[in-house]
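A single protein chain has been removed from this complex, and every other one stays in its place.
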Amino acid sequence: MIEERPLYIPEQNIVLEHNHEIDPEQLDDYFKIDGFAALNHVLTEMTPPEVIDQLSRSGLRGRGGAGYPTGLKWQTVAKAQGSPKYVICNGDEGDPGAFMDRNVMEAYPFKVLEGMTIAAYAIGASQGFIYVRAEYPLAVQRLKNAIRQMEKHNYLGKNIAGTPFSFDIDVRLGAGAFVCGEETALIASIEGRRGNPRPRPPYPAEHGLFGCPTLINNVETFANVAPILRNGAEWFASIGTEKSKGTKVFALSGRIARAGLIEVPMGTTLREIVFEIGGGIPDGKAYKAVQTGGPSGGCIPSDYLDVPVDYESLLNLGSFMGSGGMIVMDETSCMVDVARYFMEFCMSESCGKCVPCRVGTAQMYQLLTKIVHGDATLNDLALLETLCDMVRTTSLCGLGQGAPNPVMSTLRYFRDEYIAHIVEKRCPAGVCPVHKHVQQEVSA
Amino acid sequence: MQPISTKPTPPSDDKRWRIVTATMRRHGFRPDALIETLHSVQEAFGYVDDEAMRFVARGLQLPPSRVYGAATFYNYFMLKPQGEHTCVVCLGTACYIKGAAEVLEQLQLLTGVKPGETTPDKKVSLLSARCMGACGLAPVVVLDGEVNGMASPEALTAKVEEWTHHD
Partner (left out) sequence: MSVVTLKIDDRDVSGRDDETILEIARENGIVIPTLCYLEGLSIAGACRLCLVEVKGSSKLLPACATRVSEGMEVSTQSERLTHYRRMIIEMLFAEGNHICSVCVSNGHCQLQDAAVALGVDHIGVPYLYPNRTVDASHELFGIDHNRCILCARCVRVCDEVEGAHTWDVGARGIEARVITDFRTPWGDSDTCTSCGKCVQVCPTGALFAKGKSAGEMMKQSEFVQYLVAMRGRQS
């Protein structure tokens, strides 16, 4: 597999600290960057409630996309009745255009596992699982290696670092199902089942893996844990914006001069990210949009380049933080074609359990196909909008609820492109095969 | 239900079944070992067919339909043998924006098969992937496990023609 050096790391980096100064396969190297200092400190000098309190005061929010406060989640699982309890790390990075978690697992396996171990201590778990896409063999290999070394050095296993606390971690492989990034589907998958989501509540915090209280956080969230406990909640809370603390790792790609991984403080503007860090759009082309949030996200046009990137502002723009993929598009990208691309994705990745997502995504995909071929009418567009609302409102899980987002956000900012396909039978970007239809219409 | 105590009998004396049995044993023949066991079948044999599913179902004492349901839910599991060479086109967003659709079209023309299919002479399997997580190199094509970034239709044509014309 390919290893890439991050494109940009700010002075105050948290997740990608000391990148490539250490060998990710050597536990001894991890010591050089204060490895396990946080875990040792937590196990010997802090009570579980104190750990949770630190996390809560840091303001850390889930990096998987929705931004749920991490401390609150830990507290809920800690208080939940039932045992055993489980810790799961969600490494099923499925958004197309996202590769942050792959890099973090490959470059900092010990750090992710240390975060999980601290979480286990805080919530009272004795078993953890890290669920990784099978498409990431190097990440799997490095995590397995790191687990073995940690076991050898007594950072995993029985009586960790000579304390009464015991914890084990196993790697579980995904198998090519995007929906398994949804937490109830991920749990079903670890249980050896089809990855069908189920209604929440009950939330995994109360009723999770094998019916037991379960904490699920994503890779980047766990990678933030050790730095927070090493440097203190106040340090972390001093970075970022009022409601979004710390930094965020983004994967910058698409029509951009310098593609790659970046870590920026929350609140950095899209303009800084795209034009300063990413070097702008190549070949003298014009910026059109940046897509964030993957198949549940949206496209942000140039008018909003100066909006600071955090959870709330992206939601206000009709997009979504997501796990951190940022795909830049220029004038050669057709926004209707992009919307159709994402709908095809959601349709093929739908588990098929609930009606709105199973049938609705297929219906919307068909309508978008009609539009790009120049076969659609304005009535079809109206039906598309009705379906967007229905699928968003009535679907069982986040995949279905988010599936209409790429359509809704492109309709919001690039409605003229839809109209051009439908009324003028023309694709402004010159991408879609609409011309085929013009002749048919003349002869009809 | 009593946990199985004796090891299940493999369908043949092919040594690769031992790897599969070892995976099941490592997980105590528990039902939650299903996905891990299917991975082990695919790694050993290259695909998961009915015979393998039957063996896994017996080994983990799971209903056949549950094994089939899981094996067909996850795209990673191949139910048929693959060709001698595999060509995986990444259709992640970054690759798509950078022309993966044209690359795929070119490969379809060249091989005469659609994604998910294998050429009749069993030489080449054409596959598509959701995202390889190598977006910085878009568009990405993986030829026999080797990642090729910034893939151009011309370079791919040469490679695939080499596969199809050499015996």
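Letters A and B mark the chains in the order given here, with residues in each chain numbered from 1 onward.
We adopt the following convention: a contact is a pair of C-beta atoms (placed from the backbone, for glycine too) under 8 Å apart; a residue touches a chain by one contact, two chains touch by 3 or more.
No experiment lies behind these values; they were computed from the predicted model shown.
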| item | value |
| --- | --- |
| Residue in contact with the excluded chain [from B:Val20, B:Ile35 or B:Met53] | B:Met53 |
| Residue of A:Ile33, A:Leu138, A:Ala237 or A:Leu383 in touch with the missing chain, whole complex considered | A:Leu383 |
| Option touching the unshown chain, where A:Cys351, A:Leu381, A:Met408 or A:Ala429 are the choices | A:Cys351 |
| For chain A, residues in touch with the removed chain | 177, 194, 198-199, 201, 347-356, 358-363, 366, 383, 386-387, 390, 393-396 |
| Touch list for chain B against the chain that is not drawn | 50, 53-54, 63-69, 72-73 |
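Definition applied: only the chains that are shown with their structure count from here on.
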| item | value |
| --- | --- |
| Touching residues on chain B, where the partner in the complex is chain A | 30-36, 38-39, 60, 66, 69-70, 73-77, 91-94, 96-98, 129-138, 147, 149 |
| Interfacial residue positions of chain A with respect to chain B in the complex | 1-2, 4, 93-99, 102, 133-136, 172-178, 189-195, 210, 251, 253-255, 259-261, 291, 294, 325, 327, 329, 333, 338, 341-342, 345, 349, 351 |
